[in-house]
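As you look at this complex, bear in mind that one protein chain is not there, while each of the others sits in place.
Let's look at chain A:
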Amino acid sequence: MPSIHALANPTRFLKIARPATPVCFWSGVALMLFAAWGGLTRTPPDYLQGETVRIMYIHVPAAWLGLGGWAGLATASFVYLVWRHPLAALAARAIAVPGALFTALCLVTGSIWGRPTWGTWWQWDGRLTSMLLLFFVYLAYLALNRADAERGGDGRIPALFGIAGSVLLPIIHYSVVWWNTLHQGQSIGLTGSTIDASMLWPLWYAMAGFTLFFTGIVLMRMRTMLAVQKVEARMRRMARG
């Protein structure tokens, strides 16, 4: 497959990633700020929850990146296992830390939201528990990756773990459908949304902004990893003299 090989060339990747990093990062920051302004000052409060509903503009994009991050990590792991492209392994590793952070952000904002609305910081319902599991799976992936690298592994075992972990994604998504939960059902689907249009629009900007910001961070981390690899290779050559 020549197209995938072309993308996997580190020099070509860097040529695209170098200008793409600041573009993603700063447009992401700008969109997030715009969404925060819209969500805090330009939308009405909810009829039931009042002002508390505004935490949605952080909670929902954070949840999306926690899940989307793992989907990306699993895809990259699959590509690495099948086509053995080192850049795919690098991408999976680069996604793990921001993915874990956004999953944590989702759990924390959810807890803060739950206290005034449901009357509890935490309950072991299907949605909350499966999302907490995803956070632990991210941590396990990070630990496994480090252990694998320290023992001189080629990253195949973390990649397998990355694919296996994606089992959680449908479970988290359908947890509110399969089981009765404290968490409400999904508000945004393919057929439309149950969030009134006057409250929904900043959410789209927030989702786009968070995603661009996340992409910028992942590109930054990938470039750092490539640079570290280059330095290490040069050190080895020098040591051989």
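One rule holds for everything that comes next: a residue touches a chain if its C-beta (ideal position, glycine included) is under 8 Å from a C-beta of that chain, and two chains touch if they have at least 3 such contacts; residues count from 1.
Throughout what follows, contacts and distances are computed from a predicted model.
Peer 1: Mind telling me which option in "Proteasome accessory factor B", "ABC transporter permease", "Cytochrome c-type biogenesis protein CcmE" or "Acetyl-CoA acetyltransferase" is what UniProt lists for the chain we can't see?
Peer 2: Of "Proteasome accessory factor B", "ABC transporter permease", "Cytochrome c-type biogenesis protein CcmE" or "Acetyl-CoA acetyltransferase", the absent chain's UniProt record names it "Cytochrome c-type biogenesis protein CcmE".
Peer 1: So one chain is hidden, and I want to know which residue out of A:22, A:153 or A:185 touches that hidden chain in the complete assembly.
Peer 2: A:185
Peer 1: Considering the complete complex, identify which of A:14, A:112, A:139 or A:195 is in touch with the unshown chain.
Peer 2: Once the missing chain is taken into account, the touching residue is A:195.
Peer 1: So that we can see where the missing chain sits, which residues of chain A does it touch?
Peer 2: Spelled out for chain A, the touching residues are 44-49, 53, 56, 78, 81-84, 116-120, 123-126, 160, 163-164, 166-167, 170-171, 177-182, 184-187, 189, 191-196, 198-199.
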